Structures are given as C-alpha cells and as structure tokens.
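The complex appears here minus one protein chain, its other protein chains still in place.
In this document, chain identifiers A, B and C correspond to the written order of the chains, with residue numbering beginning at 1 in each.
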C-alpha cells in the first residue's frame, strides 16, 4: 500500500525558531530516497507505507536528539486502491482543469 | 518512544455516511488493547509508537477492504522525552487551571 | 452554515508546558456560549461558521497576549448541507453500530 503524506513536525520547548529542526527532518527525508517536496507549511512524501512511516518516526527521534523535549506533528495521509497516483498527478489534474478556464 | 495521537480517518468515494467505516476503525483500535477515547472529530490513542502506527495502518486496510477506494486521514502525533504523560494527564492539567477560576 | 471543528492551538517559543495557554483558550471558548468538548488533543466546537471562527481568532490573540511569539494551530472543519448534525450525533451513530456487535 502506497501513501502520500503531508508532514509538519513542530518542536515545542525548543525556542521560537524551528528551522534547524525542520532542516534535520529534510535530511532524514532526503536520505530515505523517497520522493518528496517541501512547501511553506510541511513536506509531501510518497512511497510504500512502511518506508514513509519509518521516515516520520526517524524525524521525531532526530528532533528529540537535537534537544526538543516535546514534538507535535500534523500528518495528512492519503491512500487509494482504485488506481496508482503520484504527487505530481494530483497537482496536474487540478492544473488541467484550471487551464480550461 | 510513546506517542499520543488523534486519528481521523475519512473514506472518499464511499458515500456521504462514513459511520460504518469509523465503527470498523473503532473495532481495530479496541482490538489493539491500546488506551483510546473517541470524540466527535476523531479518536485519541496512546501507546508505543510502533503499536499505535500499526493500528493506523490496519484502519486504512480495513476501510479499503470495506470498499472505500480512497482515504484521507488527518493524524496529530505528540511525543515527549522530558517526562511521561498520558492522555488523561493533558486534560487534567488544563482542568486544574480552569478550576482555579 | 454550521460547522463542527476540532481545534488544537500550539504555542511555540513559550516553553514546554502549554497548559496555561490551552486553559486560556478554553475560557475563550466557554465565554462564547458555543457547544464544546475538550479531549486530550484538542477541543471540538460547534455552531454558526462566523461565531466559531471568531473564537478561533480570539484564541490566537489571547495566546499571543500571554507572550507566545508564535502559534501553530491545526483545525479540522466539517460542514454538511444534507442534514443537520451535532457533535453528539456523530459519536452516537458510531456507538450504535458498535453496540450491534
């Protein structure tokens, strides 16, 4: 079962700037070899369920190891069985409709 | 690493009523033996990371098996390393402050 | 248009304990007179869209006034036009199915 997720990891009790923690998560995601795309409020990742979820867990571990005592993450997770769909397909199908305007 | 999550599974393309799918998820959660509490917009679950995430995966599998071609889930996930905290502790600490009013 | 939301306000850069900020939000919600129910990872609120969203905004204002320099909120929002539904109805319809087991 493949999954497309939107991952947003928020360290709590680690100060107001969280960019170093997010950068550490980006390295974890990049090292996984999974397809991913960062945006201003999270990172989309796609791949086999267990591989993607291992990345999410590793992000929590790494951010704690950096000293954050507490983390709250918001994760959107999409699966489908009717057909394969990749991240870019989702954007393309909306863009195609908008292009008809 | 323990985690407290708030799980909200939404079947897409399975009609307007989703209560049967949610009930199936509740059975998966209940069968896991993990502490949990349903509310009007999701279910809180707490326990070891891998056990909780196995339940989330099983919910997706079961809802697909029931015929939903597509699922979108919103999952909040909280971990902390400074101390142990259970779901009830979080509610109690806020209630204690409100009780001081 | 009525809405049922699940509101989770997270102060960033305000230390590891956030219960005082959450309690302040609970006071805002309680003062609104809207139906609400706190759980371990947020608070469900129901009512007319504009009234509920005014409460969400007021929560951000109050938490900033308490000194939190940054806030990230996760808000689930449900609307429906096919029939009226209240928070308790959602829980009841799932419980009824589980009761058939």
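In this text, a contact is a pair of C-beta atoms (placed from the backbone, for glycine too) under 8 Å apart; a residue touches a chain by one contact, two chains touch by 3 or more.
Bear in mind that the values here come from a model prediction, so they are computed numbers and not experimental data.
Trainee: Considering the entire assembly, which residues of subunit C contact the chain that has been omitted?
Mentor: With respect to the unshown chain, the touching residues of subunit C are 1, 3, 13, 49, 53, 56-57, 60-61, 64, 69-82.
Trainee: Touching the hidden chain in the full complex, which residues of subunit A are there? Just list them.
Mentor: 4-6, 8, 16, 19-20, 22-23, 26-27, 37-42, 44, 46, 74, 76, 78, 80, 82, 87-88, 90-91, 93-94, 97-98, 101
Trainee: Considering the entire assembly, which residues of subunit B contact the chain that has been omitted?
Mentor: These residues touch the chain not displayed: 8, 10-13, 15-18, 69-70, 72, 74.
Following the convention adopted for this analysis, only the chains that are shown with their structure count from here on.
Trainee: Just how far, in Å, is the C-alpha centre of subunit B from the one of subunit A?
Mentor: Centre separation, subunit A to subunit B: 19 Å.
Trainee: Between subunit A and subunit C, what is the gap in Å from one C-alpha centre to the other?
Mentor: Roughly 25 Å separates the two chain centres.
Trainee: Residue numbers in subunit A touching 2 or more other chains?
Mentor: Correct list: 13, 69-70, 72, 74.
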